[in-house]
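Showing chain A:
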Amino acid sequence: MNREADSDADRRFDSAHAEDVVADEVRDTNPVCYRSEAPILRTECISLSFGGVRALIDVGFDVLTGEILSIIGPNGAGKTSMANVISGLYRPTSGRIFFKGQDRTASSPQAVAALGIARTFQNLALFRGLTVIENILVGRHLHMRTGLFAGGIHWGPARREELENRRRVEEIVEFLNLTEYRTRAADTLPYGLQKRVELGRSLAAEPAMLILDEPMAGMNRQEKEDMVRVVVDANVDLKTTIILIEHDMSVVMDISDRVVVLDHGEKIAEGDAETVRQDEAVIRAYLGQDA
Partner candidate 1 sequence: MALSDARTPSPHGLERDMRYLPRSADRLALFLLVVLFLFVPPFLGDYWLKGILVPMLILSISALGLNVLTGYAGLISLGQAAFMAVGAFAGVIAYGRYGIPIPLTLLIAGLTAAIVGAVVGTPSLRIKGLYLLVATLAAQFIIVWTIQRVPWIGAGSMVTIDTPPVFIGTWEIDTALEQYYFALAVAALLTIFAWNLTRSRIGRAWMAIRDHDVAAKVMGISMLRYKLLAFMVSAFYGGIAGALVVFAWVGAANVQEYELELSIQILGMTIIGGLGSILGSYLGAAFIALLPIAISIGMHNLYGIVGGEIVSAAVLANAEHVVFGVLIVLFLIFEPLGLAHIWRRFSARFEIWLGPAVRT
Partner candidate 2 sequence: MFMKRASIRLSPALVPGVLAASMLATVSALPAQTSIAAEGEIYHPMLVTRTGPFASAASGVSSGQQDYFALVNANGGIDGVKIKWEECEFGYKTPRALECYERFRGKWKIVYPNSTPVIFALSKRLTEDKVLGINLAGGRSESTDGKTFPYLSPVILNFWSQAASTIRYIAQQEGGEAKLKGKKIAFVHLDNSYGRQPFPIFDARAKKYGFEWKSWPLAWPALEQSAAWVDIARRFRADWAIQWNYGQSCNVPMTEMKKVGFPIEKFVGTLWCGSEEDVTPAGDLAKGYISANYHGVGLDFPVIQEIIEKVHDKGKGNIERNRVGTVAYNRGVLTGIIIVEAFRNAIKNAGMPLDGKKVRDGFRMIKLDGKRLKELGAEGLLPELVFSATYHGGIEPQLFQRWDGKKWTTISDWVPPYEDVVRAEIKRAAAEYKKQTKQ
């Protein structure tokens, strides 16, 4: 409870600086050649209710291939619900979802993952008993084939596959500067590192699209800067389309290609950062929350 409140304050304080420092320098080197106007993901009129509570009301937007799309909004706006709908954890009450042009509204989370959508979670969702490397290796799950028998024998192809995937994991570990924690149990790491491991795990899946659910929540300034850098790198170097969910709009404004704003389960604005920043409804929503 307390940590949550503190980090909220931190976030508002730090983010103002973070945007100046980080965003400017990475933006310059950001090539846009692979971006397309074709949506990789299309959500149509998504509604979701639990019992009588309506978490999402007719929300729809496109995510374009190669972009960073941020979904922002005050607490309880329905951001995480939207992420859960996209990743298949919740079945929307109505509406449809298309990924790469195919309707996959009713797909299970596994099927969604197999399509190439990975995500992180707002609250830590690491595999506590596994080491950093093993956590990230789980991210390689869909890229590995080893079955029951080969796994038990651990010889020949199974061993080669394991080595190959471990090599890929090491690259991610290095990319995320986690080398010195490689064999530490995940739940013994500090919070910021755990968030980073979780990002690494989702990157290991080499997803076409990555949903990051408040990756910077509860981080200090340095950690936020690092995280922003990593997100942009993933977008640029790994050519991953990213949906970035953030409670605090200022963090993400400068790295987002476009921003969708949710409030009380409804989409109240969509567009580039500047448009959204000046949108009356958005200001009202955020002011209302702050007041």
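Definition applied: a contact is a pair of C-beta atoms (placed from the backbone, for glycine too) under 8 Å apart; a residue touches a chain by one contact, two chains touch by 3 or more; residues count from 1.
Here is how the candidates were picked: all candidates are chains of the complex that A comes from, given by their letters.
A quick note: this is a predicted structure, and the numbers were derived from the prediction, not measured.
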| item | value |
| --- | --- |
| Direct contact with chain A in this complex, candidates 1 or 2 | 1 |
| Candidate 1 partner contacts - residues on chain A that touch it in the complex | 87-89, 108-110, 112-114, 118-119, 121, 125-130, 133-134, 137-142, 144, 146-148, 150-154, 158-159, 162-163, 166-167, 170, 173, 183, 201, 205 |
